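Notes follow the structure.
Not every chain is included here, but those present sit where they belong.
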Amino acid sequence: MPHIVEMTEAEQEAAVERARSLAEEFDRVGAEHDRDNTFPYELSSLFKESGLAGLNVPKRFGGMGADIWTTARCVQELARGDAACALAFNMHIGVIGFFTGMWSEGDQKRFFPTVASDGDLFDGAYSEARAGVIGLADTLATPVDGGWKVNGKKTWGTLSLVADYHTFNVTITDPDGSVPDDPIERGAREVMMVCRSDADGVRIENTWDAMGMRATGTETVVFEDLFVPEGDLVATEFRGPLFANLEWQTLTFSSVYYGLARRAYEETKAAVIKKSSGPVQGAANVRAKDIGWVQRDLGNMRVLNETSAATIETTAKALIAGRDAEWGPVMRLGLLEVPKVVCTENALKVVDTGMRLLGGGSYRRGHILERLFRDARSGPFHPLTTDQTLEYVGMAELGLFDPPPAEA
Amino acid sequence: MPHIVEMTEAEQEAAVERARSLAEEFDRVGAEHDRDNTFPYELSSLFKESGLAGLNVPKRFGGMGADIWTTARCVQELARGDAACALAFNMHIGVIGFFTGMWSEGDQKRFFPTVASDGDLFDGAYSEARAGVIGLADTLATPVDGGWKVNGKKTWGTLSLVADYHTFNVTITDPDGSVPDDPIERGAREVMMVCRSDADGVRIENTWDAMGMRATGTETVVFEDLFVPEGDLVATEFRGPLFANLEWQTLTFSSVYYGLARRAYEETKAAVIKKSSGPVQGAANVRAKDIGWVQRDLGNMRVLNETSAATIETTAKALIAGRDAEWGPVMRLGLLEVPKVVCTENALKVVDTGMRLLGGGSYRRGHILERLFRDARSGPFHPLTTDQTLEYVGMAELGLFDPPPAEA
């Protein structure tokens, strides 16, 4: 999908400002939901009220019409408030982006207007226990009159607790419920469907309890004989089109981790400025900011963040300028992952350095660096993981994909 | 203090075997106390029963008489069971080691026999909020008839919940309660005292709630008008002698993190052997162990662990052989810290790699890698922190310590 800029510059700045303002609310509640492992339900209405549910819904459906770069900037602001809350609501923003590239104009017309007007929230439940999003869907849709019966379990269902609609990938079976053994044939059966979250046959299992990103409500979505009518099959191909629009995941996830790392930097800098030892062996006082390696390490944190920022901006602007046309479909996916790899890995380095500069106090719960460190740690796991990305890029460059992987 | 080997080889192996056996109990309860942030009180009696409370108490006082290398090996085994429980009880083992070098024969005779016979437990509360163990004690002992009145707060009081005795550093004031401004003079007033944990004027504040090492009971010890009789001043100099015997901290802490990293390696290896993807795009199955970079990364984890082990063994054996006599007092401290730096930093790399190899499942609470990762993260904070050690070694080598730092 070509990336169109619908917003004026003033509208772009206003959107970023709106995110910055909402981020204050994220900041206010993030620590508590991390501690209690609870979802920030109270943010749901604030998010809807802010209008950001329609952030990247095209203007023709009543949305704000934000382009990918403006969207990324908004997510960065939200994450500076609280990374976990931002990652939660970013799920909606990300999948809306996917849908603009994956759904027919008709389906967009059907669902997008109430996203823009009422703040209808979507999630994207595309992972399962066996092999994450990389595994072909074990959730099955068996043909029945007028649609399908769907059964299966989706893990990593971020935002599922407050989503009005779930979207999910599913494998269409033969009438007898069987699926082809051949992975190519089986992959060709994978489609995307949508359902209301309050439909019969849908429930949430509360399975989320992780090292960090605890406020994301990343629960398990369970389908038990859910009936999906024909019209709610919203993409006849799943995997190829998803990867062909992956910028909506990679650039927004990058922005979450870059926003997190900026916050970590700001907190570290403020604390270093204040930190001093008082009387120690041989000195009446040592100010942390006078120590040469503290200065250099803090400088390195900033350089890492600037580097992260550069990868997001360059990639977003290349997309808007249409330069991705030259990348080819295989390497396009690889290049879209570059900012995610850089931003998530740099965030790990930033929080690591921050904790070292602040010392043992930052290891205690309640210290913001302790939380940011745990949140940052989820970065390398979002598929394509760092390792998968590097391997993918290498294999692509070595000519080992033929035909390209993003084509079913 | 010269390091004497009192044990026969068979006794050494028996001690290690005893630790290995107790480690099974550590393993059984570690996860639960991590989750609940509780101290493993039930291990206290098991530890006493095992006889390991007297592990490194010299034989002449009824102890097992373990040398520093055997002690380190025992701690490694305990940490393979559970790192946090091991770090807790290692506090006792570590300070007993300190006392063999810092206390008079008379004081050893007074306290050690019941350590060996009854499992009396000691802790060492040598840190305060202001600047950790690096700060000169703000806890003050004001001279009174027959002794001192002590007031102050000790943070990072590992094992304090079950210690029978607290030992602590304290600054002796002028009769009017004042302390010298000059840091040299003030440092000269720092001594070590001991008190029963059930003495009047001693209480524990429950402040421990950290990212990891949650089962260590690292609470705050509060002294409020505690009377300490003259005889319970057990070291007239604190800082110099402590650093001159620091192997009992550095080599046992190294062993905790090396033991932790071995466990992480074993768990990762076992999981990689089992891990396979099932049907994915373009393949019916991918076994993790067939992936080239998985093999290499797992190999690297093992190499890191072997490297850690080598630093502990070489240093311990150098001490036993008396080769530290050639190091000089300043660099001796630096070289003692080498294993701690290597083992704690390598442990971080090992758990990081392990989680990457195992994927997002290891980010969930309840997965042992998730816990080991958080536990490992405390490694760089134990003073001398990694950064402080490197700086110290560099300054020592550049001739910037004159007179040497370990001399008051």
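As written, the chains take the letters A and B, and residue 1 is the first residue of each chain.
Criterion: a contact is a pair of C-beta atoms (placed from the backbone, for glycine too) under 8 Å apart; a residue touches a chain by one contact, two chains touch by 3 or more.
None of the values given here were measured: they were computed from a predicted structure.
Every protein chain here shares one sequence; 2 sit in place, and the complete assembly counts 4 copies in total.
The working rule: only the chains that are shown with their structure count from here on.
For the pair chain A and chain B, the distance between C-alpha centroids works out to 40 Å.
Chain A makes touch with chain B in their complex at residues 130-132, 134-136, 156, 181-184, 186-187, 209-212, 239, 277-284, 293, 355-356, 359-360, 363-366, 370, 373-374, 377-378, 380-381, 385-387, 391, 405.
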